[in-house]
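Here the complex is missing one protein chain, while the rest keep their positions.
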Amino acid sequence: MMQLTTDELRHLQERAYQIRRLSVEMIAYSQWGHIGGSFSMAELLAVLYFKDMKLDPEQPSLENRDRLILSKAHGSPALYAVLALRGFMPEEKIYQYCELGGLEGHTHIESAPGIEATGGPLGMGLSVAVGMAMGLRRKENPRSRVICILGDGECNEGNVWEAAMSAAHYHLDNLIAIVDYNKAMAKGFVWDLMGIEPFADKWKAFGWNVLEIDGHDLQEVARALYTARWVKANGSPVVIIAHTVKGKGIEQAEFNYKWHTHAPDPETADAMLREVARNYGYPEEGYSKLEKAVEKETFYGGE
Amino acid sequence: MMQLTTDELRHLQERAYQIRRLSVEMIAYSQWGHIGGSFSMAELLAVLYFKDMKLDPEQPSLENRDRLILSKAHGSPALYAVLALRGFMPEEKIYQYCELGGLEGHTHIESAPGIEATGGPLGMGLSVAVGMAMGLRRKENPRSRVICILGDGECNEGNVWEAAMSAAHYHLDNLIAIVDYNKAMAKGFVWDLMGIEPFADKWKAFGWNVLEIDGHDLQEVARALYTARWVKANGSPVVIIAHTVKGKGIEQAEFNYKWHTHAPDPETADAMLREVARNYGYPEEGYSKLEKAVEKETFYGGE
Amino acid sequence: MAENKTNTEEFRDAFGKTLIELGKENPKIVFLDADLHTSTKATGFKQTFPDRFVQVGIAEQNLFGIAAGLAFEGFVPFPSTFAAFASRRALDQIAISICFPNINVKIPGSYCGVPTSRAGGSHNCIEDLAVMRALPNMKVADPGSNEDLRQIMKTAVATPGPVYFRVTRYAVPELFGPEHRFEWGKGVVLRPGSDVTLFGTGVMTHFCLEAAGILAEQAIQAEVVHLASVKPIDNKLIVESALRTGCAVTAENATIYGGLGDAVSQVLAEAHPVPVHRIGVRDQFVESGGIEELFALHQMTPQDIANAALQVIRKKAKSEQEAI
Partner (left out) sequence: MAENKTNTEEFRDAFGKTLIELGKENPKIVFLDADLHTSTKATGFKQTFPDRFVQVGIAEQNLFGIAAGLAFEGFVPFPSTFAAFASRRALDQIAISICFPNINVKIPGSYCGVPTSRAGGSHNCIEDLAVMRALPNMKVADPGSNEDLRQIMKTAVATPGPVYFRVTRYAVPELFGPEHRFEWGKGVVLRPGSDVTLFGTGVMTHFCLEAAGILAEQAIQAEVVHLASVKPIDNKLIVESALRTGCAVTAENATIYGGLGDAVSQVLAEAHPVPVHRIGVRDQFVESGGIEELFALHQMTPQDIANAALQVIRKKAKSEQEAI
């Protein structure tokens, strides 16, 4: 079975840390955004963009690249962060998050190279991914994969199950769904607001191969992606149910839907960033814009 | 286990026959409508309206009645037929099917007493049924049941799965869904156009009790409804997967999606009605309006 | 320009044929069906290009999402369903997965308005023009004849970005010859006149021509302008014609809230205010009934258009009086 080397592990962990760091920078500076759902995806995105996916920042529309659609498009800070880290845009661009002519609040194809679709309303991305996977089949491209990241709460949406049904019907084993099962949605816990268990059974009954992993364990993430791509390509799409912690890395945000959408003030952002650095064993690095007062016309907060 | 008497069986079979007969009368006379999906439900509706459901045609909005929502609202001929047979409206009213001020082409609450909601677009009825079942709980009515009939093709719709998820979450065991699994949708077979198997597993994974029956066997239908109402009321909603034959009772229509929506000309209607009578062992009775020419301004057909 | 030939082919038949024609010209075209292809008349396309026909089942949200995905991969998808479901069932998908990224998806809305008739209020879709018009980046067209539909479809494929066009289950006499070309934002004067302009779109243009005939008997010269392109709309021609005639009637096979009538009223209110009367469904569900019966019930017949014309002509006269 495929195994990350110690060097790879160290590298990916640092990338995951940077994804978290840039996400907080972005959200604090724009005074808008979703910390919880950005943090829970950090390891997933790190492995995808720095290990698993075929990509070329110089040729963002390379025909045989892998495509990623962030169906939970409010997780945009983490995606913009990883794209910046991977060289799709200069890192400074993250400070244009939610600015006129900058990076849209929810991922938008025109915002940055490397973004493959436009989102915002939950539940729609898997259908777009199904269409892309069909398109790749039509173009006889056997290498590219379409990866779609969904939220757990998002899986309340019927559109997800329409897409799931059709992906199995059309044997789209070039499609990999990843559910960021971080146990919380916007206003509470998944089990409380709208339970989705038995979750793996749902996907199985809809005709998918199911892998369940700890979504913060880089080794498991890498292995699941490898398995989905090379081992389980048996005529059915694969879903990776990634058990994660919403807000993972900041104590007050962990499993806490109150930090689903909320922008920290500069001091809180600073403290959060220092905490994240400590938690992951990096030198403390505070909020880079701490000196700049909040310049926005309103303290928007995000909720 | 509950068992229908021979007399009951004979009576219900005759009612099922009459539902088929009136459906053809209606569709032939209006030159619009869906034979296949009306015929596949005949036994289901016969048992529901003449054995299982608490109803009073004199008091259509009796508080402790059972409610039925035909989510596959194009099956309106069969529902209007059974309501006429059960005394909710004069039988002659069926000849106002699709006429101005008459019975709407798709079931509409204002068309006839006994219709509980308005439909037409597939996939929406189960949500309305969930709302009603919640409403009954709020009104502390423990006796009434909400019954919702769905098509198999209709279960492609994500809205169905949103509703299913919420019914289980809210423990609505006063809700009974019946899927008329007649194997065909509008333009082809279910397995071919959009497979839904493993179908029972889908409902189970969405938290429902599942019963599978032959939907043309009156004894099985009655038993399943009894079980759903009195035996399986264990905190989860119940779905009865009724295996049926689209167009059951007319050879050329059986399992044949070409008769999903198509209005027979008067001669064909006459022959169909005679065939149905023969098949179910009743004296041959032809199309009652055979002598009247088709008076509609266009031969609409229905497709 | 206007040629009246008798024609018993419905729009959907012309749609089916043109689809094959376009399919031959452009290998990127893919047709997506949601369990309605024999009704929408895409069966010919399916038979001719079985590999380019995708069945998604009864799942319209998925239909439009898949279309977006295929468009991102360079295809030209035609996701097809009834107008009712295109405009109401998957509007979020159309707006955000398709219109916002401004991608190449061509949406035929089938079974529009009154002529869907017996299927009743849930199917006789009157909202699509208003709804689609409200979406940024969306272009909207309602053809007046089969040749018009054919040209709209050709233009739709040649135009990048999302397009919504109507395919009504109805037949009208052909308005155009083979030389006809459709252009976004361009209307056509089908009959010149000086007393009133009848602005029609879709099947109602034919009714406008009949209304002009009725009016001619009373020595009233009605100009008939066909506005297949509902969005963008032909501001210039609308104003020019109103300058000539001084009053207008609009006619659409849709609700008068938010469609052609509003569009024309607004163009005129902005540039050259004249009396306008709108013909269309007046905020009611179009319940089951016969086609012609329903047109009569909703006061959408040629005679109703002629009566409306007389009304606005009277208003024009009155305001001219006042101005003097």
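First chain written, first letter: the chains are A, B and C, and each begins at residue 1.
The definition used in the following text is that a residue touches a chain if its C-beta (ideal position, glycine included) is under 8 Å from a C-beta of that chain, and two chains touch if they have at least 3 such contacts.
Predicted model, so just to flag it, every value in this text is computed and none were measured.
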Message = Could you tell me which displayed chains border the chain that was left out of the figure?
response = A, B, C
Message = Touch as defined at the start, partner being the missing chain; which of C:Glu73, C:Asp195 or C:Asp262 qualifies?
response = C:Asp262
Task = Write down which of C:Leu36, C:Leu91, C:Ala119 or C:Val203 is the residue touching the left-out chain.
result = C:Leu91
Key: Residue among B:Gln18, B:Gln31, B:Gln96 or B:Asn159 that touches the chain left out of view   = B:Asn159
Ask   = Of the listed residues C:Val276, C:Ile291 or C:Ala306, which contacts the missing chain in the full complex?
value = C:Val276
Request  = May I ask you to list the residues on chain B that touch the chain which is not drawn?
outcome  = 108-110, 116-121, 123-136, 138-139, 146, 158-159, 162-163, 165-166, 169
Message = List every residue of chain A that touches the chain not included in the displayed model.
response = 30-32, 73, 97-106, 108, 118-123, 153-154, 156-158, 185-188, 193-194, 261, 296-298, 300, 302-303
Query = Which residue numbers on chain C touch the omitted chain?
reply = 84-85, 87-89, 91-92, 95-96, 99-100, 121-122, 126-127, 130-131, 133-137, 231, 255-259, 261-263, 265-266, 268-270, 273-278, 283-285, 319, 323-324
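By definition in this document, only the chains that are shown with their structure count from here on.
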Note = Rounded to the nearest Å, the gap separating the Cα centres of chain B and chain C is 36
Request  = Between chain A and chain B, tell me the centre distance in angstrom, where each centre is the average of that chain's C-alpha atoms.
outcome  = 44
Query = What are the residues of chain C that contact at least two other chains?
reply = 56-57, 59, 61-62
Note = In chain A, the residues touching two or more other chains are 123, 158-159, 162, 165-166, 169
